[in-house]
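Note that this complex is displayed minus one protein chain, with the remaining chains in position.
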Amino acid sequence: MKNFALIGAAGYIAPRHVEAIKTTGNNLSVILDPYDGVGYIDKSFPQASYFSEAERFDRHLYRHRDEIDFVSICSPNYLHDAHMRLALRNDCDVICEKPLVLKLEHLQSLRELENATGRKINTILQLRYHNAIIAIKQKYKDTNKIHKINLDYITPRGTWYKYSWKGDSDKSGGVASNIGVHFFDMLTWVFGPVESFEVENGALYSKGKLKLKNAEVDYNLSIDAAHLPWSEWKAYRCIKVDGEELEFSDGFTELHNKSYQQILNGKGYGLADIEHTINLIEQIRNE
Amino acid sequence: MKNFALIGAAGYIAPRHVEAIKTTGNNLSVILDPYDGVGYIDKSFPQASYFSEAERFDRHLYRHRDEIDFVSICSPNYLHDAHMRLALRNDCDVICEKPLVLKLEHLQSLRELENATGRKINTILQLRYHNAIIAIKQKYKDTNKIHKINLDYITPRGTWYKYSWKGDSDKSGGVASNIGVHFFDMLTWVFGPVESFEVENGALYSKGKLKLKNAEVDYNLSIDAAHLPWSEWKAYRCIKVDGEELEFSDGFTELHNKSYQQILNGKGYGLADIEHTINLIEQIRNE
Amino acid sequence: MKNFALIGAAGYIAPRHVEAIKTTGNNLSVILDPYDGVGYIDKSFPQASYFSEAERFDRHLYRHRDEIDFVSICSPNYLHDAHMRLALRNDCDVICEKPLVLKLEHLQSLRELENATGRKINTILQLRYHNAIIAIKQKYKDTNKIHKINLDYITPRGTWYKYSWKGDSDKSGGVASNIGVHFFDMLTWVFGPVESFEVENGALYSKGKLKLKNAEVDYNLSIDAAHLPWSEWKAYRCIKVDGEELEFSDGFTELHNKSYQQILNGKGYGLADIEHTINLIEQIRNE
Partner (left out) sequence: MKNFALIGAAGYIAPRHVEAIKTTGNNLSVILDPYDGVGYIDKSFPQASYFSEAERFDRHLYRHRDEIDFVSICSPNYLHDAHMRLALRNDCDVICEKPLVLKLEHLQSLRELENATGRKINTILQLRYHNAIIAIKQKYKDTNKIHKINLDYITPRGTWYKYSWKGDSDKSGGVASNIGVHFFDMLTWVFGPVESFEVENGALYSKGKLKLKNAEVDYNLSIDAAHLPWSEWKAYRCIKVDGEELEFSDGFTELHNKSYQQILNGKGYGLADIEHTINLIEQIRNE
């Protein structure tokens, strides 16, 4: 049984990590979040210690560094790299949400600390465990054609979004970084690296064309309800490969669990796997 | 259709209010919480405005005071009275979580402002709408005996509780005020006013004896897992009247909806209904 | 002796208000600031109550509304109007720093509340008490010419400024609103109202031309050290009227005291005096 610490425990995605820790038979021993609305933890790990301040959490981590194996990180994107350094320096392995970092240069310090500490950073690339994605990866693995991809993902957000860290590009990286990163990783995993791109970004959307080794991608990401094809407030998601729609509506719930299982088996995705996507989202942001 | 504002939208109990607003066919037009993790709102009221600062919220409320009918308040207990004043001064009626206030003297300023503004403060006394409680109220309504009540409620909380506002007696009022208030209201509603009491308070518990007009109550409230009758981390709740256990495990989910319906029908519980319980929790706290 | 409350007591300008309260022989009875670094108060008013939360401060103010006469407001600009409403609703007169509000429409709610409560809002227009300014007001009072004004004010700020509320245009209004407001008030006070303007705004500067009834103003405001005429980090201030430089380097220290004296004598500047300048800074901001 491994012991986990969890940074960002009050956030939206944290319960998936708590569940993955539990499902894989491990223990959550300590959580950190400046916001104390973390009562949901009690159902799974009522004994977990709680800290609202990173400094006191660091003291705890240092003191228990021989017992704590992993630090899972769900904090706002711009804090990921500092929290990973905190974990590595306290002799813990890392499991970090996407996007791992917002700028390519931030990877360098992490690589150095991985080497210096002998610890591993694992990233959550859950779509790579989705059956539909695995199937298309298999289907196109030997392709040498240029496929035509259409990706539409309109997932509206209320007014709170704009005033949260997610709506602050300095903190979230913007729509392409915060929401697009999943798809960019998935598409390059299947169709090869980005060769060129042309994009347009707004506060509420990012759209454009990506030329990959084996695909031309037209993408359209938005959190603006005005972009929905219907009047209902419901996400619209459509991926087409050569005009054929990918069935992609289910199968998301278990992906964090699968990610954790692979990581615990020593097969997690690491810095090298994510580097080209971090490079891409940074470049898209700077267009 | 009435328009609502909601203060404390990120907190634990807020989703019950959102649901009650929706179920009763009304509209949530604006929310306030310093913590921006309020994305759940989008499922019900994606158009709601969001504020993280009370000052900007006040400006909005003032400007829309002709459109906003009710302000629902789920903020930490010690802020209730200030938030009620904010609502009344902007010409809104109030629906406020329990305990309405922590000290009897705070009721006085609210009473004055109700009179000055012609607006009404409604409090959530949801147990009074619970079928089991209505049944015993009916059963004992003409009693002239002194019944023997045993109340045990052990609802354990993780370590986060201690560091949250709920664990700070200045902010929550402590266990008797924050958790006991429901039961004290319910018991006095059924068995009449408190005549005397003898209690003992700790950071994690409150226990003692209350002499009501028609009952002698032995109560035992705790958030300490060590007080549970079992090793599992699961709440223990037991109310006995003259040795007979009250069936009381279900029927909680709809109570906020019922409270809202009554309030919207002009039959909400107000300051006069809650005064004796506020007096009681203040006195218990000061023991 | 009047009793004062002070909102924003930890900020840069607050000590001037504390001194003015003391110099005019009055008492500071309570202060509010979310930041608790307010120990300097002890030298003047060690008995002052302290609050870090506006809600608890409101409770105190309500309870002591018969004793507290004035609320002085030094909070960030965008909070001024909410804090003034808080004061008026608790039956206090107001002394508020500049710019009183950031938008003309905010004045309207204040005017309504002044009328409803019978309380008065006073604003700090300290340059109108500066001897050099009084002298030019006198000198040009009967002019019917169009004078040529050159105004340069380069007052560099360190990197912290950008990350403080002052560097956030939504909170401070930007350079023209936060720094320029003094000069715009002073110039229109002397040379009459604005008839037209042409401006250019950046994050660190605002410059342009104002056509007043009796003057053509070329102004140049900046907080960027690169705009200084010298290499030293020292403010550069130069006002020329028809080519003649106005002696303007001293005489600032007593201006808050004079403002307070006038206000206490019932001769404070109010909403009507500030309206045109608020209108101007809003329009300049929106260029």
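Letters A, B and C name the chains as they come in the text, with residue numbers starting at 1 for each one.
What we mean here is this: a contact is a pair of C-beta atoms (placed from the backbone, for glycine too) under 8 Å apart; a residue touches a chain by one contact, two chains touch by 3 or more.
The structure displayed is predicted, hence computed values, not measured ones.
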For the chain that is not shown, enumerate the shown chains it touches in the whole assembly. A, C
Considering the whole complex, which of A:22, A:89, A:120 or A:258 touches the chain not shown? A:89
Contacts of chain A with the absent chain, listed as residue ranges: 53-56, 58-59, 62-63, 78-79, 81-83, 85-86, 89, 106, 109
Residue by residue, what part of chain C touches the chain that was omitted? 10-12, 31, 35-39, 41-42, 45-52, 156-161, 163-165, 225, 233
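We take it that only the chains that are shown with their structure count from here on.
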Trace the shortest sequence of touching chains from chain A to chain C and report its length in steps. 2
For chain A paired with chain C, centre-to-centre distance based on mean C-alpha positions, whole Å: 46
Using mean CA coordinates as chain centres, what's the gap between chain B and chain C in Å? 43
Can you list the chain A residues in contact with two or more other chains? none
